[in-house]
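Removed: one protein chain of the complex. Kept in place: all other protein chains.
Note that the chains take the letters A and B in the order they are written out, and that residue 1 is the start of every chain.
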Amino acid sequence: MTLAQKGRWTTLVGLVLLAAVYVRALAFTPIERTQGPAQKIYYIHVPAAIWTETAMILVGVASIFFLFLKDARLDSFAEASAEVGTAFATIVLTTGPIWGKPIWGTWWTWDARLTSTLFLFFLYIGYLLLRGAVADPGARARYAAVLGICGMVLVPFIHFSVYLFRTLHPMPIILKPSAPALPGSMLATWGVSFAVFTVLYVGFVMQRYALARARQEVPHA
Amino acid sequence: MLSAEGLTHAFGPVRALDGISFRLEAGHTLAVFGPNGAGKTTLLRVLAGQLRPQRGCAEVRGGRAAIGWISHQSFLYGHLTVIENLRFWASLYGVKREARDRRAAELLTRLGLAERADQPVAALSRGLAQRATVARALMHDPAVLLLDEPFTGLDLAAAAELRRLLGELVGGGRVAVIATHNVDEGLELATDIAFQHRGRFVQLAPRAGRDRTQVADAYRKAVGVSGA
Partner (left out) sequence: MLERLKLAWVVARKDLLLEFRTRTAILSAVVFTALVLTVFNFGRDPTAVPTIDLAPSILWVTFTFAAMLALNRAFALELENHALEGLLVSPLSRTSLYWGKLIANLLFVTIVEAVGLPLFVLFFDVPVWHVLLPLVGVIALATVGFVAVGTLFSAMVIRTRFAELMLPVLLLPFLIPPLVGAVQVTARLLSGRPASEVVGWLRLLGAYDIVFVTLSTLLFPHTVDE
């Protein structure tokens, strides 16, 4: 099986499992007392947010290795991870408001996770735009690697900025879901959901990577 | 003084350099003839240390500080005067201040630019700008000259002028590599000749008294195109 095919199967499995998680979350996990059914979006929202960040860090790591090893596969992986990261960021930025509206009565809040993800989203968009704007493939890979490393290093700074901002402008904490304090069944659902998103990340990246490699091969054909 | 060993470099599917090796001793001038896209500029960039080849290595005794680069791009800042440009580039090559002004005066006089020293480069004609380019390249008295299509864009008079200048510069203790697609331009200065085609040196030999027609014929045969 080619990488793209394996990727497709992985993604399919991931999506099926995701549907299963949905079912479990909606039907079999207790409704959170203060927030009601809307809280359940949390099972999608938080794993996606974690993977948005992790994907960026992986872009950075792959970029560092690329600058040393000059292996085009690392560049393809970075490209794939960036695109998948963008997709996950979009999921977070759409599920966040959907969850926030019934709770807070407003579509957007400057809550820590949403804000960080928004900034990450801009980072990803910049990365993808840079890749699109450089014609020479050698320069494209190098520039993307430079930006990727800077992006990876920026992630903790965004965290700290948002954290510092929040401690001085406290948001309603009581309504925010916090991972460790969940009771057993919720924690289990969350754990499964995170695993599913990991599978989805891997599946999507495999397909996207295969596509990137195929595109690189074409001029040689 | 200058050596290259198995230089190989590809830009994607295009092989700009494909296993080029040669040595040049002091006093020799290598003219590399080749059509556009043969990889001549890439070769010079590797020799100058600006591009690391994917395989092979090149060595120039004295490193970048010993190299003077002349191409049809002047590297001069239009809004700075000739003398300001010369001073700037000389500092980059480690020429000390006292030596700088002396050398600049010397070169400007020799190249007939003395009255233009305080004019902005943008105000110079193409021919004068090319002379200023030569001055810029010589400020640090380089032992190695790399010339990349230096005659491009020059009218007949300016080109003849440049040929004369280069004639005075090459030989002696210097090593020079001239890359050009025009057989007429490099021939009289060369002690050795190479034809570069698709990244390879198809022929590399001392010039040994061959005249223009013989070289042009050999060039045509080597690269399969009509020579200049």
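Please note the rule applied: a contact is a pair of C-beta atoms (placed from the backbone, for glycine too) under 8 Å apart; a residue touches a chain by one contact, two chains touch by 3 or more.
Note that this is a predicted model, so its numbers are computed, not measured.
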Visible partners of the omitted chain are A, B
Answer key for B:I67, B:V82, B:L128 or B:A158 versus the chain not shown reads B:I67
From A:W9, A:Y22, A:F65 or A:Y143, the answer for touching the chain not displayed is A:Y143
Interface residues of chain B toward the undisplayed chain are 45, 48-52, 63-65, 67, 69, 71, 73-80, 84, 88-89, 91-94, 120
Against the hidden chain, chain A presents residues 67, 119-120, 122-123, 125-126, 129-130, 133-136, 138-139, 142-143, 145-147, 149-151, 153-154, 157-158, 160-161, 164-165, 168
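The rule is simple: only the chains that are shown with their structure count from here on.
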Chain A and chain B have mean C-alpha positions lying a whole-number Å distance apart equal to 52
